[in-house]
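Please read through the structure below; I'll follow up with questions.
Moving on, here comes chain A:
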Amino acid sequence: MSRVVPYPLLMASLLVMWLLLNGFTPGQLIIGCVVALLSGQGLAALQPVKPRLRRWDLLPKLLGIVLYDIIQSNIAVVSIILQGKRSQRRSGFVNIPLDLRDPTALAILAVIVTSTPGTAWMDYNSTRGTMLLHVFDLVDEEGWVDLIKNRYEFLLREIFE
Partner candidate 1 sequence: ITGAGGLCLLVGLILIGHIVGSYELDDVLASGNLIREHELYVPALLLILLGALTKSAQFPFHFWLPNAMAAPTPVSAYLHSATMVKAGVFLLARLWPVLAGTDEWFLIVGIAGMSTLLLGAFFAIFQQDLKGLLAYSTISHLGLITTLLSLGSPLAAVAAIFHMMNHATFKASLFMAAGIIDHEAGTRDMRKLTGLFSFLPITATLAMVASAAMAGVPLLNGFLSKEMFFAETLEQHHGSIIDGAAPYVATIAGAFAVTYSIRFIHTVFFGPKPVGLPRVPHEPPHWMRRPIELLVLICLVVGIVPGLTVGPYLHVAVQAVLGDRTPEYDLAVWHGFNTPLLMSIIALVGGVVIYLALQSYLATSEDGPPFLRNLKGQRIFERILVTISWRMARWAEANFGTRRLQPQLRVVVFLAFIAGLWPLFRAGFQPPMPTLAGVDPVFAAIWLVGIACAIGAAYQAKYHRLAALVLMGGAGIVTCITFVWFSAPDLALTQLLVEIVTTVLILLGLRWLPKRLEKVDNSVTAPARMRRHRDFVLALVCGTGMAIVAYTMMTSPMPDTISDFFMTRAYTEGGGTNVVNVILVDFRGFDTFGEITVLGIVAITVFALLRRFRPAADSVGVTEQQRIQNEFDDAAADREIGATVRDYLMVPSVIMQWMFPVIITLAVYLFLRGHDLPGGGFAAGIAMAIGFLLQYLAGGTRWVEDRLRILPVKWIGFGLLMAAFTGMGSWLFGFPFLTSFFQYVEIPYIAKMPAASALMFDLGVFALVVGATVLMLIAIAHQSVRSHRARAVEAAKAEEG
Partner candidate 2 sequence: MELVLSLGIGVLVGSGVWLILRPRTYQVIIGLGLLSYAVNLFIFSMGRLTVNKPPVLSGSEAIDPASFADPLPQALVLTAIVIGFATTALFLVVLLAARGLTGTDHVDGREPER
Partner candidate 3 sequence: MIPGPEHLVIAPIVIPLVAGALLLLFDDRERRLKATISMLTALALLVVSIALLRITHADGVAENGRVVVYLLGNWPPPFSIVLVLDRLSAMMLVLTSILALPSLVFALGRWNKAGPHYHTLFLLLLMGLNGAFLTGDLFNLFVFFEVMLAASYGLMLHGSGTQRVRAGLHYIAINLVAALLFLIGVSLIYGVTGTLNMADLAQRIPQVAAENQMLLETGAAILGVAFLIKAGMWPLSFWLPTTYTAAPAPVAAIFAIMSKVGIYVILRLSLLFFDGTGASANGFGAQILFIGGMATIVFGSIGVLASQALGRLAGFSVLVSSGTLLAAMGLLEVRVTAGALFYLVSSTLAVSAFFLLIELVERGQDAIANVLAVTMEAFGEGEEDEEIEDEVGVAIPGTLAVLGISFAACGLLLAGLPPLSGFIAKFTMLTAAFNPAGMGVGGAFSSASWWFTAMVILSGLAALISISRAGIRAFWAPVEETVPRVLLVEIIPVGALLALTLVLTIQAGPIMRFMEATAESLHDPRAYVEGVMQAPRIERAEPEATR
């Protein structure tokens, strides 16, 4: 089974993608399955580190949080940019220690951080397990560390480890 369908979740989403693109018909369903299998094999050839999803029921929660945060930070950043000179903000780097090690989880974290306006993933130091973050509006540093660690990393560790 795992030989034929190495990445069930991924291949399922590929099938969904296929159906989204071609519209749902039985024929497309079959073709989509074939294509998904094929693509899955393609990924399998690369032998990536396989993520172990322990609690994927938490994914929607994560998604919700993230979307909400993104909206918030959108508003924040927009207001700052539009204020221009008048805004009293200080931007800067924060070097955050992470307990998260799983690359997939890290990647998700990276996606979250990056697609949230106002925070930018700058560097990850695997030897020291620290992530260097650039924050657009650095009101209080601890707040950011706390946000990352408790709001995102915690959930991600729940899901992946």
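Candidate entries met the following condition: all candidates are chains of the complex that A comes from, given by their letters.
Following the convention adopted for this analysis, a residue touches a chain if its C-beta (ideal position, glycine included) is under 8 Å from a C-beta of that chain, and two chains touch if they have at least 3 such contacts; residues count from 1.
Since the model is a prediction, treat every value here as computed from it, not as a measurement.
Among the chains 1, 2 or 3 offered as candidates, the one in contact with chain A in this complex is candidate 1. Residue ranges on chain A touching candidate 1, taken from their complex, read 10-11, 14, 17-18, 21-22, 25-28, 30-31, 35-36, 38-40, 42-43, 45-49, 103-104, 106-107, 110-111, 121, 123-128.
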